[in-house]
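Here you go, one structure.
Of the protein chains in this complex, all but one are displayed in their positions.
After this line comes chain A, so read on.
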Amino acid sequence: MARIAVDRENRLLTAEFEGLDKLWAVKSRLEIPLAHVRGATHDPGMAREPKGIRVAGTHFPGVVTAGRFRRGGERFFWSVKNPEKAVVIELADDESYDRLVIEVDDPRATVALIENALTR
């Protein structure tokens, strides 16, 4: 589970990982300029996609997928235990990841938060 927030003043999207999630994902925080965020989608089905090759992090299939993965030339950041709460955040080409797949407490609210920030 991550806490996703939008810093409107600095035009930043931040994802904070706490407790064990920090350990699984080998990250405590991601910061992405809003200009590099293309959109956010609540997508429980994403978790059934092949994960590709793990670059760093943890993958116990069906339990936790966390960390950096590569697949078909694309770079993913995963932090998901419960697929029902997975949000897919698509990033622009010049980011270090193509796509973030992050579990959040309230996917509907998170998607609305990001979309509102993008629409301005």
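One rule holds for everything that comes next: a residue touches a chain if its C-beta (ideal position, glycine included) is under 8 Å from a C-beta of that chain, and two chains touch if they have at least 3 such contacts; residues count from 1.
Operating definition for what follows: contacts and distances are computed from a predicted model.
Name of the non-displayed chain as stated in its UniProt record, restricted to "ABC transporter permease", "Glutamyl-tRNA(Gln) amidotransferase subunit A", "Acyl-CoA dehydrogenase" or "HTH tetR-type domain-containing protein": "HTH tetR-type domain-containing protein".
Here one chain is not drawn; of A:18, A:74 or A:106, the residue touching it is A:74.
Only one of A:32, A:64 or A:88 touches the absent chain when the whole complex is considered: A:88. Interface residues of chain A with the unshown chain, by the touch rule above, are 38-41, 43-46, 49, 71-74, 88, 90, 93, 98-99, 111-112, 115, 119.
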